[in-house]
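Handing you a structure now.
Every protein chain but one is kept in place in this view of the complex.
Each chain gets a letter, A and B, in the order it is written, and its residues are counted from 1.
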Amino acid sequence: MLESLLDPWRWERSLQDFPDYLEGFGMTLRVTAAGWLIAMCIGILLGLISTKQNKALKAVSRIYIQFFQNTPITIQFFFFYVGVPAIIKQLFHMSKAYRLSKFVIGIFGVGLYHGAYIAEVIRSGIEAVPGGQKEAALSQGFTENQAMAYVILPQTLKMILPPLTSQTLALLKNTSTLAMVVGLDLMYYADKSVGYTGYFQGYLIAAAMYFAVCFPLAMLVKVFERNAARNPELKRKKKKSRGGGLI
Amino acid sequence: MKKRFLAVMTMAVMALAALTGCGDSDGASSAASGDSSAQRTVEDIKAEGVLKVGAKSDTINIGLINTATGEYEGYDVDVAYEMAAKIFGCTYEEAVANHLVEFTSVTAKTRGGLLDNGELDCVIASFTVTDERKKSWNFTQQYRLEPVTFLVNKEAGVQTLADMDGFVIGVGQGTTTAELIEEYKEAKGLDVNYEIQDFQYISDGVAALKTGQIDAYSVDRTGLFAYMDDTTMLTEDAFGVQEIGIALKLGNDELTQFMDNALTELKESGRLDELKAKWGILTDEEVRAME
Partner (left out) sequence: MESNAIIRIEHLRKRFGDLQVLDNINLNIKKGEKLVILGPSGSGKSTLIRCINHLEKPTSGEIYIEGEQVTQKNWIRMSRDHMAMVFQQFNLYPHKTVLQNLTMAPVKLHKVPKKEAEASAMEYLERVGLANKADAYPQNLSGGQQQRVAIARALVTHPDIILFDEPTSALDPEMVNEVLDVMVQLSKEDITMICVTHEMGFARQVADRVIFLDSAKIVEEGTPEEVFTNPKSERTKAFFSKILH
């Protein structure tokens, strides 16, 4: 077994498929970027709604979050692969089956799913800011929205950066679910290559490529965590000159 | 999903085992497999009392787990029982009755690794023999010839590859089908453009065909035949005849030679054609005639 893992021929053969891997990697990165944008839009919207008083909107947001958090992402992908095209075909009375591009399936698959998680990150971030902060702002005459923008969210941001980055990392890895619906992403091409050759090397190559982008993100989480814990006074010292003049 | 997960896990565990130098801890086979490069002989298998075979579990008439009995069924499965019968010197019926074959479900991605680390004695699971694969595993002569064809929706109204311009064609992951289609197209001088998409399981591919997510699914004829229904049909194409052989660990020449001889005997005695008839598989002559 060890010799088959070190076998130069198997590495050589697996690396012959590298152009495929690169193409898949491009797809993975594009889906990650666009999916992240969708997830952030949904997350911010639902996260803010969850902290508001409107009961109906709140209920919609709770249902959405619970639904997407408590069903497997694979089923959600299959829904976009098979279900949504069938619905579109019905709605518009098409004669031929409708097909969503893999990119579209991918960005909505990870976007809607991680949007639910990001909404929770944002909600808990907002709720972690003490109520007195909002009261102080309101008592000064700031509106609810101004209080959110100037007082609550800036404090929230620092707290939520680490979990938000973790979500980005998870989103990136979850794009590999796309392979289950012939997603033309990195995992799909790795599966294809390993399926053809039977050489495990293909997965190691794919793992290295995923690692190359995930590891820096994981490091970023650490930096943000340290930053969130750090005293802002320390950060401030470096650019003291401006304030100093005023005293 | 679960199968995929298992497959990936198996590979991961195998890689770990290899890296840590951890061998097979099972005492029964330790005599032969203390060193992973050791080859299992016919005598080893006899001593252990069971032949370990990697088989398909998802392909009707070839290798399928009967959900009612939990037993493997199909042509490839019967070939495995015949091999066991030769090794243990008994009849096919006795081999079945005494469970002389221990089946493991394999996919294109797991079959190679399971041979490499000695988990399996051989793989009898629609494994097409190619020159490239011969570098990594031993193969016997073919026990089944398979032409490739297409399964399409009847309403698409296509008869051959020539009608498939702009089609999305699904193929089995790990199969040589994509290359065979390309060769077939070149040979016939067809001017068609198509896109290939790989599916891990034939059932996924057929489901995608029926929901219109792909336009055609292509794999060996026997595999497709079993999935044909009122809404789908096979095209007239029959090409890229593949030789399906028994795969063994690279360098295990003794067992390979033994099985190769056994296949020769089965062919000469007409037993193999008998089994083909039982499972609705085309004989070598029928395949050659189609081409």
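Criterion: contacts are C-beta pairs under 8 Å (C-beta built on N, C-alpha and C of every residue); 3 or more make two chains touch, one makes a residue touch a chain.
Bear in mind that the values here come from a model prediction, so they are computed numbers and not experimental data.
Asks: What chains on display are touched by the one that is not shown?
Replies: Hidden chain contacts in the full assembly come out as A.
Asks: Determine which one of A:Trp9, A:Phe67 or A:Tyr150 touches the chain that has been left out.
Replies: Reading the full complex, the residue touching the unseen chain is A:Tyr150.
Asks: Please identify which residue in A:Arg30, A:Arg62, A:Lys158 or A:Lys173 touches the non-displayed chain.
Replies: Result: among the candidates, A:Lys158 touches the missing chain.
Asks: Among A:Gln16, A:Gln90 or A:Gln133, exactly one should touch the missing chain; which is it?
Replies: Of the candidates A:Gln16, A:Gln90 or A:Gln133, A:Gln133 is in touch with the missing chain.
Asks: Mind pulling the chain A residues that touch the left-out chain?
Replies: Spelled out for chain A, the touching residues are 130, 132-133, 135-136, 138-143, 146, 150-151, 154-155, 158, 231-233, 236, 240, 243-244, 246-247.
Following the convention adopted for this analysis, only the chains that are shown with their structure count from here on.
Asks: Would you pull the chain B residues touching chain A in the complex into a rising list?
Replies: These residues of chain B touch chain A: 1, 4, 8, 11, 14-15, 17-19, 21, 36-37, 107-109, 111-113, 116-118, 132-133, 135-136, 170, 173-176, 197-200, 207-208, 211-213.
Asks: Per the contact definition, I'd like the list of chain A residues that touch chain B in the complex.
Replies: Within the complex, chain A touches chain B at residues 1-5, 9-10, 13, 74, 81-82, 85-86, 89, 96-99, 180, 182, 184, 188, 191-192, 194-200, 203-204.
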